[in-house]
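What you see is the complex with one protein chain gone and the rest in place.
Think of it as A and B in the order they're written, each chain with its own count starting at 1.
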Amino acid sequence: MTETPPVELGPGEYGAEAPVTGQGRMEAAWGSSEGDEDLSDTQMTQPTSTGHVFEQVYKPWQGELNPRWMRNWAILRHHLLGIFKKGHRPWGMPTRLFILVVFLASLSDAALTLLSGLLGEASIHQLWGVSRDNLYGHVLGFFPRNVLYYPIVAALLVGSVISEDRQHGTSALYFSRPITRFDYVGMKFISVALIQAIVVLLTLTLYYLAEIISLGRGWAWILDTFPLFLAAFLSGFLLIFTYTSIGLALSSVSKGKFFPGIGLLAIVLGTKVLAVLVSTLFDREILYLLSPYDCMAHVGQTIIGTQPTYDQYSWTWSLASLVAMNALALYTLSARVSTMEVTRE
Amino acid sequence: MQTKPNTIYRALDRKAAALTEFTMRQYRTKVSTWVVLGVGLVAISLVMLIYIDVMATGFESVDNDGDSFDYDNDGYPNGQELKLGTDPYMADSNPGLLDPPVEPEPASNYIDEDGFDITLEGTSNLQSTGFDDDGDCYNYDGTSSRKDANNNNIECDVLLVQNRYTGEWEVVYDLNVDEDPDDAAYAAEATHMAFVLGIGKMGFVLLLGLFLPLFLATGLIRDEMSAGTMHFMLAKPIARTEVFLYRILGYLGIVWPYFIVLGVIFATISGFMGPSEGLFRFQDLGVWLAIVFATMMASFVYGMLFCTMGVMWRYGIVLAIPFAAWELGMCLVSMGAPDAAILRFSVIGWALMIVDSAAVMVWPNMDMFLLQGTTFEDGGPGNFLSIIESSALALDFFYSKPGTGSSGLASSVIATVVLLIQGAFLWFIGGAIFKGKEIE
Partner (left out) sequence: MMPDFDQDGKGQTKQWQPDLTAPAVLLEGVSKSYGRIFALSNITMALNGGVTGVLGMNGAGKSTMFKLLMGKLKPSQGKIRLFGTDPWKNPAPYARVGFVPEHEKMYDWMTAHQFVSTFARLNGLTRAEAGIEADRVLNFVGLADVAHKKLGQYSKGMRQRAKIAHALVNDPDLIILDEPLQGCDPLARTTIMNVIRELGRMGRTVLVSSHILQEIERITEQIIILHNGRLLALGNLHAIREKLDQIPHRITIETDDAKALAKDVIDMDEVQGISFPDQKNLTIQTHNLGAIHAQLPKVIVDHAHKVHSIDNPDDDLASILGYLTNGGGV
């Protein structure tokens, strides 16, 4: 705001020469903060005899704004580093602890592969070494990985990522800066997905490397198995993306602390239980199309090439259903975020 | 003058009513309550819809032994020729040439002509039972040893052998005995019972009984604590343990009527849809009663548990979610191995025992029924898994005997008592933790 000379209101009672009685000022100073005077006393006995109207001129900020990616990187970094150290987004000790436990538990097959390499025990390697089924199992195995590990990690991460911002009013801190809502949500999405990638994809890669190192695999083996690894990696990506989009959609819809996490878990495990129930009772697999986990498992089985366990319909149905679920979740997310009121709720 | 003691417990009932009523009103004003209840309804209604579709479509009976087929084109189905002793493979040997001549029967008479006749009698672990209704064993043109495939020196019977160690029965058929039962009737009956047990155990007790408390009870105390509104409640002469209990009562005031209404709807629909001689299957009502009761008990214990977890820790969900996954696993264990000791450490194991006990009491012939279906050998054309066997396997998956080994009534009482003790214990723990909490 630039200084402008006060506009003269003309001579007389509003003019600069009008006598200063102090009345107006006293009213301004006391009248608004005190309340226990008799209200009739605060009635002005004569009109204000002085006044200035300042012309309001707003001058746009001419400085150089950092590029968009740099601002977004700051948000992403803030969320990611929060997992490892203080001073960044607080994820909560239990969440971080759980991620660590799941990370180590997910490495169990890598550890056993290393062990089999060290001991030269073929039977251990047969069970745990890199194979089509084990690569599938590392990412998409139902028990324990998709019951106890990955969905819970996702549930804990998404539980608060948007809803807590809304609850505490910290989303206002983001939106008072030159950051679009899309970027805000996008970075939240990527950071949650990346943390899950540490648990799912990094452990998968370590598992694969453990096999190469402990058994001294050569190029021929790598060329043979790399497509399988890639397929497993892709399934893992699909898994993370789906859990994240459903979870964030739930997080954007609710403001409770518990709702998004439980909601994600209820969707993943609840639909699975329903589908198992119906297929056991009536030998109909149709409800598997409603279960995100089963759709991913079906697609994963196809691209990794393991024995399919769903045989009443083609895998493309599962893929289509998966796309539809993600589309619905992302639509909900974007719709909610774009209409989100930036207030403390 | 003062006759009543100066304790805060004097006007307990009024406080209980007030706080319970308040909690229920609070639930009713939240959108999330209705979303959760609605989604729960939609989810299990999906299963119900598929059940209705399956029941309305019906099951197709199969001619398991192929004797409705007229091999020699003489107008008489093989079964009729076999029964009357003519050669089914020679056109010039047929019942029409008998004296007096016999009119050909429609082929459909020979689709389900040899039903299950096996029964368990007495305590012997080696029993001869069964009867060859259509005579294709008695009239079989072969040696006596071929008519007595199970080697018990009785032609055309079914031998039941009890395993000395496991106590399970094994069925050994003679050739062509009980080989062509009424598939459609069996499958409808088995599928119906499997549905009642399946939706009861996995739909009601597991999905609704576990997830509704997870959604509704976890924040029962914790949300008030973090919002600061707990100060209003705790500024009144009311013990925190009471607040805990009355909040739970309010939560039960929402979910229990929901379970009851849902149970009534499901029992009504399945009662009309299921196979029965009359219009309505009244015998299932006992099982439905047990299902609703088990769900109510489970939701009570889970509610106490999740509320306690919420009180214990700001991140109570971190405790609650793995526990929910554990209970899911225990549910599956209880289907396969209902007497596993590990089930004693779960909530759902006991809740499902209530359903199992009721099923044992309401369907006393279940053992024989399952034995018929699961050991049924498809003697018919093709080597497919018959609908009898597949429906029997589904029923076998969901049906299990109460794991305590005692009678139905005793097990259900034991399970109820255990659940009540669990709930009371959790109330005690939760109340104690809440009592020791400092509220900012």
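Definition applied: a contact is a pair of C-beta atoms (placed from the backbone, for glycine too) under 8 Å apart; a residue touches a chain by one contact, two chains touch by 3 or more.
Here the structure is a predicted model, which is why all the values come from computation and not from measurement.
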Given B:Gly58, B:Gly96 or B:Gly228, the residue that touches the chain left out of view is B:Gly228
Considering the whole complex rather than only what is displayed, give the residues of subunit B touching the chain that is not shown. 2, 4, 6-8, 10-22, 25-26, 29, 227-229, 231-240, 436, 438-440
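Here, only the chains that are shown with their structure count from here on.
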Quick check: how many Å separate the C-alpha centres of subunit A and subunit B? 40
Please give the residue numbers of subunit B that touch subunit A in the complex, ascending. 32, 39, 43-44, 46-47, 50-51, 54, 191, 194-195, 198-199, 202-203, 206-207, 211, 214-215, 218-219, 222-223, 226, 310, 313-318, 320-322, 324-325, 328-329, 390, 394, 397-398
Contacts from subunit A onto subunit B in the complex sit at residues 92-95, 98, 143, 147-148, 152, 155-156, 159, 254, 256-259, 261-263, 265-266, 269-271, 273-274, 276-278, 280-284, 286-287, 290
